[in-house]
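Mind looking over this structure? Questions follow.
Removed from the display is one protein chain of the complex; every other protein chain stays in position.
A and B are the chain letters, set down in written order, and residue numbers restart from 1 in every chain.
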Amino acid sequence: MNTSGKEAYGVSATSLLVDKYILTGVTILVAFLLVFFMLFPIYKILVLSFFKEGVLTSENFSLGNYIRYFGTPRIARSLYNSFYVSVVTMAVTTILAFFFAYALTRTTIRGKGFFNTVAFMPLIAPSIIQALALILLFGRNGLITAHLFKVDWSIYGAWGIVISEVLYCFPHALVILYTTLSAVDTRLDEAAESLGASALQVFWRVTVPSAKYGLLSAGALTFNLTITDFGNPVVIGGDYNVLATEIYAQVTNLYRFDLGATVSVILLVPSVAAFMVNYYVTRKSFALISGAARPFIRPSRPFRKWGFTIYCSLVSASIIMVFATVVMGSFVNVWPYDWSLTLKHYRFPSLGGYSAIWTSFWISLFVGFLGAFFTLIAGYIVEKKKPFGVQILYLLSVMPAAIPGLVLGLGYILAFNRPYFFFYGTPWIIVICVVIANFTLGTLSSISNIKNIDPSIEEAATSLGATSISTFVRLVFPLSRVAFFQNFVYFFMRCMTTISAVIFLVSATVHLAAIEIIWLDNDGWTASADAMSTCVIAIVLLMLGLLRLVMGKGSSHVMGGAGG
Amino acid sequence: MKNTKKISVLVTILFLCVFLGGPVFAAKKPVVVYTSLETEETVEYLKLAEKELPDLDIKIIRLSTGELGARMLAERNNPQADLVWGWAVTNMEDFRDRGLLEKYKPKGWANIPDKFKDPNGYWAAIDLYMAAFVLNTEVMAKGNLPKPKGWNDLLNPVYEGKLIMPNPASSGTGFLQVASLLEMLDPDYAKKPVKKNTGWEFLEKLDKNMGQYIKSGSKPAKLTAAGEYAIGCSFAFVYSSLKKRGSPVEMVLPEEGAGYELEANALLKGAKHKREAKKFLDWAIGESAMREYAKFKLGVTLPGIPGPADLPQLETIKLAPMDFPWQATNRGEILVVWQDKFLR
Partner (left out) sequence: MPKNLRLRDLTKVFGTLVAVSHVDLDVQEGEFVCFLGPSGCGKTTILRMITGFETPTSGEIMYDGKVINDLVPQKRDFGIVFQSYALFPNMTVLENIAFGLKMRRMPRDKITARVDEILNLIGLKDWRNNYPAQLSGGQQQRVALGRALAPNPSVLLLDEPLSALDAKIRVRLRAVIKRLQQELGITMVYVTHDQEEALAIADRVVVMEEGVFKQVGPPIEIYKNPQSGFVADFVGISNFFEGQHQDGIVRLKDTQFVVPQAQSLSDDAVILSIRPEKIDVLDPGKPGKDLQSSNIMNGKIEVVTFLGAVVRILVSSANGEVIVDMVEKDFEQRQLNRGDEVDMYFPPDAFVVYPLE
C-alpha cells in the first residue's frame, strides 16, 4: 500500500511561503486600487471646491464657491431642477415597474418571457438612445407631434428628461421589484382574501406593505440613476439645467474647474444619500426573503388578466418604440420627410467613425476581463477570506455606485493629469475609470455567486495541499465561471454604452463610440448618432449571443455541484 | 474541464487579437492636434494633410471652442496636445495671456497679412467665419413668416419660439454673435463694464422670441434645416453644406453687419512632439491647405484665394467691427452676464 512514499513528494515550500502573504498582499492591492482610483479623485474634487486653487492650506480655505453657487439663482436652480426630475422619475418608474413586476409574478398573463426580455432591452443601449428616439418622435419636428397631430409642442426640457429617464431606469427598478415580489409569500394575499378582504384591500394592505423595502430600494436606485445621468439631460434637456450638465458647463464653458468641483460635491450629497438608503434597505429586505415560498399562482380572472396584458404590452411597446425609432432613424434618408432607405448615415461624418467603434470594442473587452476579474477577487476575499479589515474592503467595493460617473471623470482629470501618471491620456485611464465606476454591481454579483460555493470545498483543497492560488485557479474560478462571464458581459456592456464617466477622458488618441454619439448629435447629425447607437447595440447583442453560445454547453455539472 | 480549456483558449486568442490588432506602431511620428473646426470640413482637410504629410500620424480630437479650452487648461501641467488648429482668436488671445501658447512663426508667416496674426508670433489665423441666419423656407412659408433682413427684424413677435441660437458659453459662433451685438449696439462698449452695456437690452428682447439656446454653433442651422425651428442663428458655411444636401434652407447675413471670428493655429507650450507639430503648422498655413479651407470658408487669410462659389464673396459683405482684444479680455464676464440673464 505504501508504494508512494509520502516523504518523496510534498507541497513546495516556496509556494507555501508565498501563500502566507498572498492574501494580505492581494487584499491590500485591491483596497489600494480602490482608494487610489476612487477616493483620491474624489478627494481632489473636495479640495478644489473648498480651497482656492486646490491648495490645501488654512488661509486658502473658502466657502466662496458654495456662496457663488447658492447665491446665483440660475445655477442654484440646477439643484432644484435635478431634484424635480429625479423625484418625478423615481415616482413614475417605481410605480410603472411595480405593476409590471406584479403582472409578471402574481398573475397568469401570457407572454411573460417576452415582456421580461423587452423590459431589459434598455440595458444594452447607450442611455441617450431614449432621448434620441423621443426627439425623433416628439421633437419640434417629431413624427408624432408635428406630423401626426400637428401640434406645436415639443419634448425638450424637464418632461423630455423625465420620460427618457423613466425608460432608462425601468429595467433597474424592475429587477429589484421582481425579486421582491417573487420572494414575498403570496399565501399572505390568499389568507387575507379568505378573511373577507376585497382585492383592492388585499393589494393596499398586504401586497404593497410586504414589498415596501423593494419599493424603497427601487425608488432610491432610480433617484440615484436619474440625478447622476448626464447623457439624457444633455441631449433632450434643452435649456433645462441639471446638476450634471451644470458641472459640464462650468468646466467646459467657463473654465471654472473649482465651480465644477463644487457642483460635483453638491451632486454627491443626494447621490450618496440615495445610495445609503438603497444599501440599508437592501440589507433589510434580504432578511425578509424566506426563499421557502415558491407558490402556485391561481389563474387570474379574465378582467385582471386582460388588464395586465394590456398594461405590459403598452410598457413593452414604449421600449420597443425607442429601439425601433433609433434603428429606423439610422436607415431612412431624411426623417420624417423622406422615408427611402439609405446607408449614408453609416458613413460617419466624424473623426472617430468606425475606428471609435473598434476602440470602444477592445477597450470594453479589457474592461470586461479586468472588471470581472477584480470583482471576482474582491468578492472572494470579502465573502470567503474575511481578512482583517474586510469591512473596509467591502465598503470600498460597493461605494462606486454612490459616485456619479461625471464626478469620477472630473476627479480623474484633477487627480491624474500629471506627467508621472503615465496612464493619463492612454486607453488605460478609460479602462480603469469604467471598471471602478461599475465595481459595485460586479462585486455584489460575485459575492452572491461565491456564497454558493461550499466552504468545505476550499478546506478540502487546502488539506490536500493546495495553496490559495491553486485553490483559486483550480476551484474558485471554475466554479464562478458563470458569474465571471455574466460580469464580463456586464462590464463590457457598461463600457460600450457609458457616457458620463468617460466624456472628460476621451482624447485625440482615444475616441469612443458612445461619446461619438453625443458629438454627432451635438453637431446636428442625429441620423448618424442613431446609426452609431445602432452599431453599439448590435455589438452588445453580438457579445451577449456569443457568450450564451460559449456558456450554454456543458456547464450543468458546475451549476449542479456548486451547491454542495 | 474541457470547456474551461476552450474558454481559456478563446480568451487568449481575444487578448492576442487586441494586442496585435491594437496600436501598431508604424514608422509614422505622432502629432496630437486639437481643433474646433467643424467635423465636416476637418475630415476633408485631414485627407489632404495625410497625403501631404505622409510621415505624420495625425491624432486629432474635435471639440467645441469651450470644451477645447477647458481641456487645454486642465492639461496645462501635462499637455496632451501639441498644437491647436482652427480655434477662435478671441480664445487664442486669452490663452496667450494665460501662458499656454508657445511662439512659433511657421513657414509662410510673411504671406499672412499682419491683421491676421499675432505680432509676437503666438498665433496665425487661417480663415474667417461669419455669423449668418439660416431660414427654413418650408417652415417660413407654412407659418407665413416674413423674411428677416437683420437682427432687428428678429424682435418681431411672429417669430416667438421659432428662433434658435447657440449658447455663447459653449459655442464660438454664439459668442461672436453676442459680442458683435454688444459692440455694434453700444458705441462706448470699451469704456464701461460689460454689465452696463446697452446691447443687453436688445438681447433681452430677443430672448422673448428665442426657442432655445443650444450648445453647438452649427446645430441651430441643422435643427432649422430639419424643420424644428424657422430661423437658426448660425454661421455661413454650415448653410452651404445643408443646401448641398437638399434641405429647404436659405441664408441671410444681418444687414447691421455680420459678426465674424478668425480661426487660428498655435503651438502649445509643453508640446511633446514639437518637431512634428511645427511641420503640421507649416502645412496648415500653406497654399494647398488654404485652398482646401476656401472650399468651405467665406474667406481665408492667404490673399488671392477666392471663397466658395455658392456663398457671397467676402468683399460684398458688411462686416461688424470686431474688437478681438476687448473680447478676449472680457469673455468671461460677458458669459457670466449672459448666463445669469438668459439661462433658465
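Observations on the structure shown:
Quick note on the criterion: contacts are C-beta pairs under 8 Å (C-beta built on N, C-alpha and C of every residue); 3 or more make two chains touch, one makes a residue touch a chain.
Computed from a predicted model, the values in this text were never measured in an experiment.
Among A:S264, A:T282 or A:T467, the one in contact with the hidden chain is A:T467.
Within the entire complex, the positions of chain A that touch the omitted partner chain are 1-6, 8-12, 16, 19-20, 454, 456-457, 459-467, 470, 474-475, 478-479, 556-558, 560-562, 564.
Basically, only the chains that are shown with their structure count from here on.
A straight line joining the Cα centres of chain A and chain B is 35 Å long. Within the complex, the chain B residues that touch chain A are 2-4, 6-7, 10-11, 14-15, 18, 21-22, 30, 32-34, 38-40, 42-43, 46, 59-62, 64, 66-67, 69-71, 73-75, 77-78, 80-81, 161, 167, 169-170, 211-216, 218-219, 221-223, 226-229, 246-247, 332, 335-336, 339-340, 343-344.
Looking at the complex, you find that chain A touches chain B at residues 72, 74, 77, 139-141, 146, 152, 154, 156, 234, 238-241, 249, 251-255, 257, 334-335, 337, 349-351, 362, 365-366, 369, 413-414, 417-419, 421, 424-425, 478, 481, 506-509, 511, 519, 522-526, 550, 553-555.
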